[in-house]
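Of the protein chains in this complex, one is absent; all others appear in place.
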Amino acid sequence: MAELALLTSFLAASVRLGVPLALAALGETVSERAGVINIGLEGSLIAGALGGALGALAWSSAFGGILTGAAVGALVAVVFAAFVVGLNTDQIITGTAITMGGLGVTGAVYQARFGLTGTTLTLPPLSSVPVPLLHRIPVLGPALFDQAPTAYFAVVMGILLWYGLFRTEWGLELRAVGESPDAAQAAGVRVRWTRFWATVFGGLMAGIAGAHLALDSGTFIEGMSGGRGFIALAVVVLGRWNPLWVVVAAIFFGGASALQFSMQALGWDVPHQFFLALPYLLTLAALAGWVGRARAPSALAHPWPKTSI
Amino acid sequence: MTDSGAESASPPSVELEAIRKRFGPVVALDGVDLEAFSGEVHALVGENGAGKTTLMGVLSGVVRADEGVIRIAGRPVRLAKPRDAWAAGIGMVHQHLTLVPTLTVLENVALGVRSAAWGLRLPFDQVRSRLDALSNETGLSVDPDVVVERLSVGERQRVEILKVLYRDPRVLVLDEPTSVLAPQEVEEFFSVLRGLASEGRTVLLILHKIDEILAVADRVTVLRGGRVVHSGVSDTMDSGSLARLMIGRAVAAHEPPRPSEPGAELVRLEGVSARGSKGEMALRDVHLTVRRGEIVGVAGVDGNGQRELALILAGAESPEFGTVHLPDTVGFIPADRLGEALVPDFDLTQNVALALTEAPRYRQGALLRWGRLRSATARLMDLHGVGAPTPAVRAWQLSGGNQQKLVVGRELMRSQNLLIARNPTRGLDVAAGRFVKDELRRMSRSSAGEEGEDPPGVVVISSDLDEVLELSDRIFVLRRGRLLAVPEDRRTREFVGALMVAHAGDPSE
Amino acid sequence: MAVASEPVDFVRRVARLGLWLAFLSSACQPPGEDAGAPFQVALLTSGPVSDAGWYAGAYEGLQMIADSFGAHISHQQTRTPAEFDEAFFAYASSGYDLIFAHGFEYQDAAIRAGAEFPETTIIVSAGGRVAHNVIPLIFQLEEGSYLAGIAAGSLTKTGVIGMVGGVAIPPAEGTFDAFEAGAKSVRPDVEVLVTWIGSWNDVTAAKEAAVALLRRDVDILIHNTDAASFGVFQAVREARGDGRDVWAMGMNRDQNDVAPELILGSAVIRIPEGFVEITRLWYDGDLPGEAYYAGSKASLVDYVVNPARVAEYTPELLALLEETRTGIREGTVDIPRIQFVSDEEANR
Partner (left out) sequence: MLTPGTRVNRLLRFGGLGVALAALLITGVVAVGALVAGGYDPGVALGALVRGAVGSPEQFFSVTLVRSVPLILTGLAVALAFRAGVWNIGAEGQLYAGAMAGVWIGLAAGDLPGWIVVPLVLVVASTAGAVWALVPTLMRLRLGVGEVITTILMNFVAIHLVGYMVHGPLQESRGVFPQTDALAAAARLPALIPGTRLHVGFAVAVLLGVALWLVLRGTVFGFRLRAVGQSPAAARITGRIDGKRVILVTFLASGALAGLAGAMEVSGRTFALYEGLSPGWGYTAIAVALLAGLHPMGVVAVGIMFGALEGGAGAMQREAGIPAAWVSGIEALVILAVLAAGQGRKWLVQTRLERGRPAEASVG
């Protein structure tokens, strides 16, 4: 019985830790499918966190925070997209700048708003919502069906995006843009337009992920994204650019992180740095084991149109 | 300038007026006028660089004209991007195929067409049934669920045409559609085109081969140096007059191959089998010998093991089974000039160096002797007439013909023993193609080596049957991975062509 | 400014510094004016001062030094140990008299800089190395967390208490050791669990670590995670929302009013006051050439019972806390301490 309770709490923690990754990675899946790799995801994420905190305070509601976070994350992605799609700059370098800038500007804005030495924000909580009936299922119920609304949103988005990418004309156009922009253009697809909106959507989802981070922990502090933007990039690969697998991969990574806390809580006498590194090691192993030759979109990170000079 | 035909009662379906286009310093189109009518197959001919592809680009919205007016069915239109062309009812089959390799045939056909419901649905069933109908109508059949990258070039061409027809265009533009087809397929294809025209469409074609032009076109427009030099019905032309119009001077008839005196054996393949890039058996039990001083021709439709055979002969890959004996150095002219033969962003010297990093003459220990490479490149450009202002230009800046001259010259520098060439004249105009063929023949006949060695052997692997027939001393056909020898007394277009297309390019086996 | 979030705290501190503050500040120019400023004081931190914790306390101290002594102040956040030498050199060579380097990591560079600039005094928080002008400032937070341990050991119902740590550095490890010892002094069979999250600002990780501990029947959680501590409070808040009888304890600064409904009390270091005290000693020429211990003796470390939760404490417990506090102050209660400064260093 105690073991089962432990399992339940482990699963619940896996989902909780996986949700922000899933949200950000789902958005990134869409933009990568359109051929844009956004290394600046971390920037959208932290901006979304600050936006989420400010929004939640302003509207006195967690939902308002999520919306604001989404808007701010999207705004950061608009800057990114303006450079990589509009000006055709290098995606990796622009993304690096966006991450740096995101971390810096959020810090500066936070200090401007709450004072140099910070303050103890208390945000309206993102309370968990049990799904009627389902949450009573033993073991799984409390783990999977008693989560924050953002968790359900992530799963629903996973399904919707899978449908959108593989079962709609939009999705077909978007995938074509990421595989072969020249061919897509010749077929009459608006390549830049598609890339722009896919990137902005990616930022929007990262913004929601950031807002989730802030509201879930009830506060904002500088640098609280903690590299999750980079992890989300790994999750996209782990999920083979397929929204459904991406959600699974995010929860897998969440599980690996939850393991570190569970194991430390069990009082295992292993250097805790090992547990901290565990999620990354497990992800490496998973990449080596089953992702293997999963192929990235062919035109990923290629500027378009190719400049000739 | 134009000689309007009998159909001029209704307005021309396509009317171009004074189209000008400049790429940097190069004037590609210098005031082109063109009229094409519905119901006709209209051929657009000219040498490489004459402006044909640019003109078609203008018509399909890929290239934006600097000046000029385009009218479709009498109404002026603005074609700034491919979408505009589709909207105006113009469908384009490009020379560089524009399918998305990782998508299925069905997805490629459906791409860019919005059916209903704001694109929120992908009506696969609808696409499938229309595709079936189109296949039946035209005789162009292809499995709709296979991923395009698994198709042979010929099959991709079919998909490309189906994709365009799927949108039911009133004007169909095709850029060199026959270059990847076997002779029998060309016949069939032309009847499809005539059928399409008879439905009231306009078919605009870019073609190189004069006999094909005369066979299919109702009317011909000849471009030279970005200007229209002639436009008229094809009945009034013969091959000689057409060639003169295209090149601006008479072309000497080529001499037939004189019999060779094969020398020492250079290559021996015994029981060679190899897998293709998808893991399928691409070559099965191939036996082949090549001697000095002979040209061995391997005809066949691409996708039947051509790539694998070429790479094994070039020494770039090893077979799965069988034994291979090759000379020390092998020159290789791959099919894909900018993908495999040249590095587009390297300058010409660097592209020459790419093939010579092992040559002791151009190395000093771990260092490359750039001085020698530079002067060698300059000599090569001189010798083979590579038209470029300086060896410092990038490979992508050269025309296709000049790229190929550079490649041929370079591979001759690499090896005096054996030269493997795949589709060596594809995409080249008549003059450039002639030049390359002459080079291949000259080297296989003369004592090429500076020390008076024996002449090298040459293997030409090509889907262009005429090229193979014209050049080769001995002919083989490569079909579904098997190498079939063609007896000396059956070297006819009909026999070899039939051998090539029996279930050509079926990758399922 | 930033202190507005804790106005009560701020007012109290100002009041305690009382008379001589008023005396000094009346004699001084407004801060930031080089000309006429009696001396210049700099602060180095390796993290952002917006953490509302360890670094924020140091920055507040710096501001109080400006307010109280009229000193010209400056702050630099170093991003890497490689910048330490550069920062010390820049401040010392432009005539700064006193440099607070707020973290053990500065100690080696401080010794190098101290040797080069004998006129400059460097205070290294939690440092372990001593020179005539390089003074470790050691906050004996163990004393506060030992008291917190006593409270936790007495108040736990499940007999399991937990600690969430940021990065395992000596000051943090020391507080946990003392916390455990305090708890065991009143309840020897108490089980103490610890989780490190490897970060000072990953709130989400802190929350999950706390959740995992709460699942292990922990009912009182203390932390030493600096800014990420809100994650711990959030976890406790949510568990209480589920009807569980669990509590949190604050650390470093007085966090009682951050979440008065769930924080039993805080183990507090009064960093700003410590800085001011050091500055006063230096100003008067009384700063000894050895480590300065800021502990309960100087009222710079304490365990502050949350006034809003005082009802949770039995009178006996309150008495025990008071008694132990006095004992620590007088040296009669022995608590585990990390020896930051080795004897060899101290006698140098």
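Labels for the chains are A, B and C, by order of writing; each one numbers its residues from 1.
One rule holds in what follows: a residue touches a chain if its C-beta (ideal position, glycine included) is under 8 Å from a C-beta of that chain, and two chains touch if they have at least 3 such contacts.
Keep in mind that this is a model prediction, so the values were computed, not measured.
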Query: Any idea which chains on screen the missing one touches?
result: A, B, C
- request: Have a look at B:115, B:129 or B:390 and name the one touching the chain we're not showing.
  value: B:390
Field: Options B:124, B:346 or B:495, residue touching the unrepresented chain
entry: B:346
Field: Touch with the omitted chain, as defined above, among B:313, B:326 or B:398
entry: B:398
- line: Residue positions on chain C contacting the omitted chain are 42, 46, 48-50, 74-87, 89-91, 93, 104-105, 107-109, 128, 167-170, 198, 338-340, 342
For chain A, residues in touch with the removed chain: 37, 83, 87-90, 92-94, 96-108, 110-112, 116, 222, 227, 230, 233-234, 237, 271, 273-274, 276-277, 280-281, 283-284, 287-288, 291-293, 296, 307-309
Absent-chain interface as seen on chain B, which is shown: 22-28, 49, 311, 314-316, 332, 334, 336, 339-346, 350, 353-355, 357-358, 363, 366-368, 370, 387-390, 392-394, 397-399, 402
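Simple rule for what comes next: only the chains that are shown with their structure count from here on.
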Message: Let me check something: if the centre of a chain is the mean of its CA atoms, which chain is farthest from chain C?
response: B
- line: When A-B and A-C are ranked by contacting C-beta pairs, first place goes to A-C
- request: Averaging only over C-alpha atoms, locate the centres of chain B and chain C and give their separation in whole Å.
  value: 76
- prompt: Counting only residues that touch at least 2 other chains, which ones in chain C make the list?
  reply: none
Of all residues in chain A, those that touch chain C in their complex: 5-6, 9, 13, 16-17, 20, 107, 110-111, 114-122, 125, 127, 213, 216-219, 221-224, 226, 257-258, 261-262, 264-267, 272-273, 276
- prompt: Once bound in the complex, which stretches of chain B touch chain A?
  reply: 60, 62, 81-83, 86, 92, 94, 98-103, 107-108, 110-115, 119-122, 163, 396
Message: Considering only the defined contacts, which chain A positions touch chain B in the complex?
response: 167-173, 175-176, 179-180, 182-190, 295, 298, 308
